[in-house]
Structures are given as structure tokens and as C-alpha cells.
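Only one protein chain is missing from this complex, and each of the others stays in its spot.
Labels for the chains are A, B and C, by order of writing; each one numbers its residues from 1.
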Amino acid sequence: MAIPDQVSAEPIDAAQRPVHKGRLEAFSDGVFAIAITILVLEISLPAGAEDELLRAIADQWPSYLAYVVSFSTIGALWVAHSVITDHLVRADVVFVRFNLLVLLVVAFVPFPTALLAEQLEEEHLARIAATIYGCTLLAARLLIYLLWTYALRANLVGPHGDREILDLTREFTPSFAGYLTMILVGLLFPFVAVLGYLFIAVVLMLPFGIERKGR
Amino acid sequence: MAIPDQVSAEPIDAAQRPVHKGRLEAFSDGVFAIAITILVLEISLPAGAEDELLRAIADQWPSYLAYVVSFSTIGALWVAHSVITDHLVRADVVFVRFNLLVLLVVAFVPFPTALLAEQLEEEHLARIAATIYGCTLLAARLLIYLLWTYALRANLVGPHGDREILDLTREFTPSFAGYLTMILVGLLFPFVAVLGYLFIAVVLMLPFGIERKGR
Amino acid sequence: MAIPDQVSAEPIDAAQRPVHKGRLEAFSDGVFAIAITILVLEISLPAGAEDELLRAIADQWPSYLAYVVSFSTIGALWVAHSVITDHLVRADVVFVRFNLLVLLVVAFVPFPTALLAEQLEEEHLARIAATIYGCTLLAARLLIYLLWTYALRANLVGPHGDREILDLTREFTPSFAGYLTMILVGLLFPFVAVLGYLFIAVVLMLPFGIERKGR
Partner (left out) sequence: MAIPDQVSAEPIDAAQRPVHKGRLEAFSDGVFAIAITILVLEISLPAGAEDELLRAIADQWPSYLAYVVSFSTIGALWVAHSVITDHLVRADVVFVRFNLLVLLVVAFVPFPTALLAEQLEEEHLARIAATIYGCTLLAARLLIYLLWTYALRANLVGPHGDREILDLTREFTPSFAGYLTMILVGLLFPFVAVLGYLFIAVVLMLPFGIERKGR
């Protein structure tokens, strides 16, 4: 597992000591996979709805919507994370810690998701829930971006050609504009903001090539 | 991890940029493993049944049945998924996104499972639960099939001989007939439909060779 | 991941088609790891015990005991499972399905564990819970044994010397005697049986060499 990552044999500064990226990927994959899968646990069974089951199931639409939006968002974060580690030649000790910070926010997503699902139908409460939700997603995206910026500055990224790296970086920027706009929109129209978060996640996952051609 | 997957070094269209299939497999394995293991969390403890514990445990038979059927179904989906990625020479960016759509439905299965376990004893409600359950299983199977079709069309599959690929494709077709029939059956006899879903999952997991000889 | 497992290139019977053992190991590790980690979710918080918190925490001793016994048992099963796949030269399609049956029982263990933790203090109910618990552990151990027997018969095991294979097989036999005895003991003294299950799990995990020297 990840044995060929370690290349340098000369004595180096401990802070830049290379780290096998294999376990970092395995652990990160685990956290992403669990965070994305336990989202379903937040969908509660329609309780006490013996005779109008179909209606009770339909009334839970905010839970299904929240599930789809959070699944897409964590999925898009995982895609960005795997693109980053694919480009890594090696990890260093700072990268490993930074990565834990990213995972701390990703693993937190199920909580604002459940909050949103609970409050989406009452507009006044939905505004609060949608704001907290949007800030969490923005924080996750921002940390992924900073992780990538760190990797570039610390020379952890291999020579894949300047253009591709530029594309990857450009990818991150419009997402912030999107999240910030939707957080503001959510203060007035929380439901629209939730659809916006879904839209951002889907656009972020569009194959990079197709997205670029659109410009 | 999956380093030998990337073969082409010439400049290629970004939409077909090869992707390491190692992390895709690790992440997918994680989601399948978690979805299949948290099924047990849906089996609630027999509550308030102090003096007739044995009877209360036995009365929960729909939970055990739903556990076995969903475990077998997710197991069969995982087998199909691992056969697909075994045949992949490489993944591309579209395949990665499509794969996330498959996982979105697989990770959702615990919810209709819990719904089914809750409602299986009352025939009227069981019909609704069995229909939702069957549609979820059908959607998962359909998406796995489309994932495989995409892999074939995008030339992601290595040269394993035409006959074997034909077999794999043929494998998918009868399962749709089975699921559609059982969804219709479940509108009248939900319990029969659940047994049918178990039967389909077991047949789908029969070693391909044996299944073929039976024809 | 596990690319070197596939050796034969000649046309072979589909039922014996070799399967990459990498994903089988990754998926199994996932299920074992999740089943062993969600055991902690069964330990409920001492509720409504505002002023006598320390006593309420101590009163939950059956939960802690059940956690330790089930953790040790699933741990011992995982050790046996990893010894088996370590000896595999390749997997075949039957092995993959059989392995899913083993995981179905392993992933079920958290339910009888929670049942046992709930009922261990009332002797009458504890007998029922301990019997169900013991039967589940016996079933898991039996299936692991049959998985190993199948691997031997289907020639999936590499040439590691007859003596070592004999030792591995001998390992499985006394555990059945132990489980059967404890299931009978548990009909009268459920608490003794639970300690017995812990003892069996610990003995099964003793390094094989030490165990053998004891004879």
C-alpha cells in the first residue's frame, strides 16, 4: 500500500518528512464514505402515520431533498479531494494535519443536514437552518481549496503541466462566489438556497473538460 | 494503490482524462460496506416486552427478513460493481460521477428497508412499503447496468473476450423483468414480493457459470 | 490493488473464474470494522439520572461487558478471516458469495449484543438473550470454518506446507466445543456463559504457536 510514494532518501527537515500517502487516502476515503452513507440515518420513519402512510412519506420531502443535496456535496468534495491526492507526489506532515481539518468539517455535514431537513418547511426556522448549512458547505469547500494551495506551495504536486494545475485552481474560485450568493439568498428564500447548493454540487462535479469548453 | 491503471501519456481530451481506479474502488467499497452494515441498526430492541421476551423477539420477524433481503441485494449489487471495476482498464471523469449516482441509491436502501420492516405485518401499509422498496432496488440495479453500459461505450473495458462481456450484459437483463414483476405482485401480495426480491438477489449472485448452464 | 492475483490466462470454467482478492479483502475489512465500531452505539447514555450519575454509569455494566465480549469476538473472527485470505492464492466466484454469507452473520452481531446488554441483569430474560447471542457467535464461527474448508477443497490455498494448514484447521474445531458448551451453560447461568464467550474469543486470538505449545 503506497510503498512507492517515498522517494527521497537524503536527510530532510522533519517538518517536510515525506509521508506515505496510501494510509492518508484510505483514512480519508473511509471518513468521506461514512459521512455520505450515514446521511440516510437522519431520515426518520414516518411515525404514528398508520392510515395515511403515503401522505406521511410524501410529507418528508425535506429529508429526501437534504439527503440528495448533502450526498452530492460530499460527493463533489470527495472528487476534489481525490483529484488533489492523485496529483500528489508525496504528502508531508503538515498536509496530513490539514487534511484532518478538512475531514473534521466533512464529517460534521450530517448534523446541519438533519437540522435543515427538520426545519425546511417552516420558513422562519428554515432561514436559520439554511444559513448554518450553507456556511458548513462553504467552510468545507474553502478548506479543500486551502489544502490544494498548500500542496502546491509545499511542492507536493508532481509535474503534470502548468495548464492542468491552473484549471484545478480555477475550478475552486467560482464555487465560493456560488456559496456566498446562496448563503445571502437563503436569508430570504431558504428553499431556493438549498436548490442552489444542489446546483453548485452538480456543476462542481461536471467533468472539468466539459465545464471548460462552456467558457 | 492503483498506480498501474494510468497508461496513456499523450495529451487527451479532459473529459476522458483517465482517473486512478484505486480510490474509486476504495470509496465505493466503503459505501457498500457501510450501507450493508448499518442495516442492523434498523432492527429495534423489543421494547416493553419484559415478560414475553421470546414472543416479542419472534414478532420482529419482518425486521430479520428485511435485513436478509436488503443484505443480499446490496451484496449482489457489490458483486456486480466489483465485476465491472475488475474489467475496467481505467476510469474516466464521467464514470466517477456516474458511480456516485449508483452509490446515492445504494446508500438510500436502509431507509425503505426500515419502512418495510415497520409495515410488513399490516397488509394495506405493506403494499405501499413493498412498492417503494422494490422501486429502490430496481433503480439501483438499473443504474449499475447503465454504469456498465457506459464503461463499454467509453472503451474503459479491457479486451477480456467478447463472450464474457456478452454474458455480463445478459446477466443484467432478466433481473429487470424480475424486479418489474415483483413490484406488480407486491401491489397485491407484498409478502410474496419481498420473498421474490430475496430470490432475485440470490439468483443474481449465483456463480455465472452455473446460472448459464441452467439455460 | 491485488492485480497480481490473477494468474491463469487459459479459458476456464466460469464457476472457477479467478477473482481479484483485493476488493474482497477491502469490502470484508470494511464490514468487520463497521460492525465492531458501531457496537459502541448500543451503549445508551444513563438517562434521567441527574443526581446519581456515577451510580447510573456503574449500573450499565452489562453494556460495557457486552461491548468487550462482542468486540473481542468480532476481532477474533477478523483475525481468522485475514489468516484465511492471507493463505489464498486467488478467490473464485463461490468463495466471494460464501464470504458474503459470513459477513451477513458478522454484521448481525450488534443486534444480539444490544439484546444481551438490555437483559443481562434479569436472570430469566438473560437466559434467552444469552442463548440467542451464543447461537449467533457459533454460526459466525461455523461459517468462517466452512469458508476455510471450501478454500482448501477448491484449491484456492497456496502451498504453505501441510503442517500449517493442519494447524489452522485444528484451530477451528475446539472453538465449536467451547461455544456449544457455553450455549448449554447459558440456559442456566447466562452470566457465566458471557464470560465464557469472552474467554473463547481471547483464547482464539492467542498467537497460534503459544496455543499449540500448550497441548
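The definition used in the following text is that a contact is a pair of C-beta atoms (placed from the backbone, for glycine too) under 8 Å apart; a residue touches a chain by one contact, two chains touch by 3 or more.
Owing to the predicted nature of the structure, the values given are computational and were not obtained by experimental measurement.
Touch with the chain that is not drawn comes from one residue among A:94, A:146 or A:195, which is A:94. In the full complex, chain A contacts the hidden chain through residues 1, 3, 13-17, 19-20, 23-24, 26-27, 30-31, 33-35, 38, 41, 92-94, 96-97, 100, 103-104, 107-108, 110-111, 114-115, 118-119, 122, 125, 128-129, 132. Contact residues of chain C toward the unshown chain are 1-2, 4, 22, 25-26, 29-30, 32-34, 36-41, 43, 45-46, 50, 53-54, 57, 67-68, 71-72, 75, 78-79, 82, 85-86, 167, 205-210, 212.
Quick note on the criterion: only the chains that are shown with their structure count from here on.
Chain A and chain C have Cα centroids separated by 35 Å. The set of chain B residues touching two or more other chains comprises 1, 26, 30, 33-34, 38, 41.
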